[in-house]
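Only one protein chain is missing; all other protein chains are in place.
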Amino acid sequence: MKVKIEFSGGAELLFDNKTEHEVEIEKGKTLKDLIQYLARNMLREKPELFIQGDTVRPGILVLVNDTDWELLDTLEYQIQENDTIAFISTLHGG
Amino acid sequence: MKVKIEFSGGAELLFDNKTEHEVEIEKGKTLKDLIQYLARNMLREKPELFIQGDTVRPGILVLVNDTDWELLDTLEYQIQENDTIAFISTLHGG
Amino acid sequence: REHVRHRLTTHDVARYSRQLILPEIGPFGQEKLLNSAVLIVGAGGLGCPSALTLAAAGVGCLGFVDGDEVSENNLHRQFAHSEPNIGKNKAESLCEICLRINGRLRAVPYSRMLTRVNAMEIVKDWDVVLDCSDNAPTRYLVNDVCVLLGKPLISGSALRWEGQISAYHTPMSNETDATRSACYRCVFPEPPPAGTVTNCAESGVLGPVVGVIGNLQAQEAIRLIVTGTSKFTNALGLWDGKACRLRSVKIRTKRTDCAICSAVARATIKNVCDEAYDVLGLEQPAHDKISCDSISLL
Partner (left out) sequence: REHVRHRLTTHDVARYSRQLILPEIGPFGQEKLLNSAVLIVGAGGLGCPSALTLAAAGVGCLGFVDGDEVSENNLHRQFAHSEPNIGKNKAESLCEICLRINGRLRAVPYSRMLTRVNAMEIVKDWDVVLDCSDNAPTRYLVNDVCVLLGKPLISGSALRWEGQISAYHTPMSNETDATRSACYRCVFPEPPPAGTVTNCAESGVLGPVVGVIGNLQAQEAIRLIVTGTSKFTNALGLWDGKACRLRSVKIRTKRTDCAICSAVARATIKNVCDEAYDVLGLEQPAHDKISCDSISLL
């Protein structure tokens, strides 16, 4: 099934400098699976800039359809068809 | 069928100062019909602040689902279920 | 062009380093900014943030048109002006503050209202025009002059908690007219009836709303100068500060029967002083203080 992936806040620089991607994943996969998939197949920079253990590194916010994954099941959230998953780096500049 | 009506830019002041309304209209009605319906049933201020002849007065922009009605059939556009129709007054201040 | 070395001085590179490091700007974009000339019509609520941002970004030449003086009740939102400048002409007040930011800026004050008589002469030498005015007649006049002179126009407006922004008659003047986008009159063919317009004493406007719209106008001017396009070409940005929501809506393209930018109109009207222009029935922008500061209730 199709899932839309978005990167912003600088996270896109790790993924070919593209802010929007479409990926095809199997039904029943979780965000944990997706993060591993992205790290293995699409990440173009040093992995530690994106992942830490089995999750994203501190400072990257994960949103499912514009809602913080902490309001869902975080890593265990089961991805649904046509979900938009956004990975957003926190900015600190001013 | 249900249609969402939005007012902004000051047009909401003519309609009870409410920016969002839901109205129930019959299938097959056009924007021309809707404008007459709004003028007759919901308009709280002087009609010339909203209508001119059978259309809206100059300076009010009409959008159907975030698209200018001029890109559709303007007055003749047939309203669809769950459409969002927005009436936006142009601002001139600065 | 990209193979040619840029002509920025070491000093320019240092001063604008945090901006030209952006790949979308780069040294060639910075060079374009330094060589560009932007005219700001209206040195009030929208003109202040636009001017500060463009002066800071290194636009080479900035012009300001305003016949009004700084008054105390402007200061809640016109934050480039200041108490010591109360009574001073707004165009001159804005020049003064922009020159403090950037001494190498060429700042040109036009301390008068834009009228049919002076508009062509004032607008003709600029690359991009920002409509930061506060009344409908001026908005139509600015648009018409920009069309006749082939200038892209970035128009902003604000009232209460809301603001609107759009880019008209873009892209830049080195393109042919046929490729230009819709003008203000294509979108709003007829000025609003006088009775639907009131002055801002009755409606008010929140400072940060003009701040947001003015900054967006400056951003789009920068984008237009550097890339030749704007995100608000054939689109209208609707900012609702109360809801903190920005909607961008698709608006109509060029009108073939537009009273000013259509082929027919262009063949007839060459100057806003012409009699041919009279048919548009544009009322003169009002001269008295109240109407000059007037903004639409609706």
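Each chain carries a letter (A, B and C) given by its place in the written order, and its residues are counted from 1.
Just so we're on the same page, a contact is a pair of C-beta atoms (placed from the backbone, for glycine too) under 8 Å apart; a residue touches a chain by one contact, two chains touch by 3 or more.
Quantities reported herein were computed from a predicted structural model and do not represent experimental measurements.
Enquirer: As a test of the contact rule: which chains in view would the missing one touch?
Expert: A, C
Enquirer: If the hidden chain were put back, which of C:Asn215, C:Thr253 or C:Asn271 would touch it?
Expert: Once the missing chain is taken into account, the touching residue is C:Asn215.
Enquirer: Could you list which residues of chain C touch the chain missing from the display?
Expert: For chain C, the residues touching the absent chain are 14-22, 24-25, 49, 52-53, 55-58, 72-73, 75-84, 97, 100-103, 160-161, 200-209, 211-212, 214-216, 218-219, 222, 231-232, 237, 241-246, 248.
Enquirer: I need the residue numbers on chain A that touch the omitted chain, in ascending order.
Expert: Interface with the chain not displayed, on the chain A side: 8-11, 13-14, 48-49, 52, 57-61, 63, 66-68, 70-71, 86, 88-94.
The criterion applied here is as follows: only the chains that are shown with their structure count from here on.
Enquirer: Round to the nearest whole Å and give the separation of the Cα centres of chain A and chain B.
Expert: Inter-chain centre distance comes to 40 Å.
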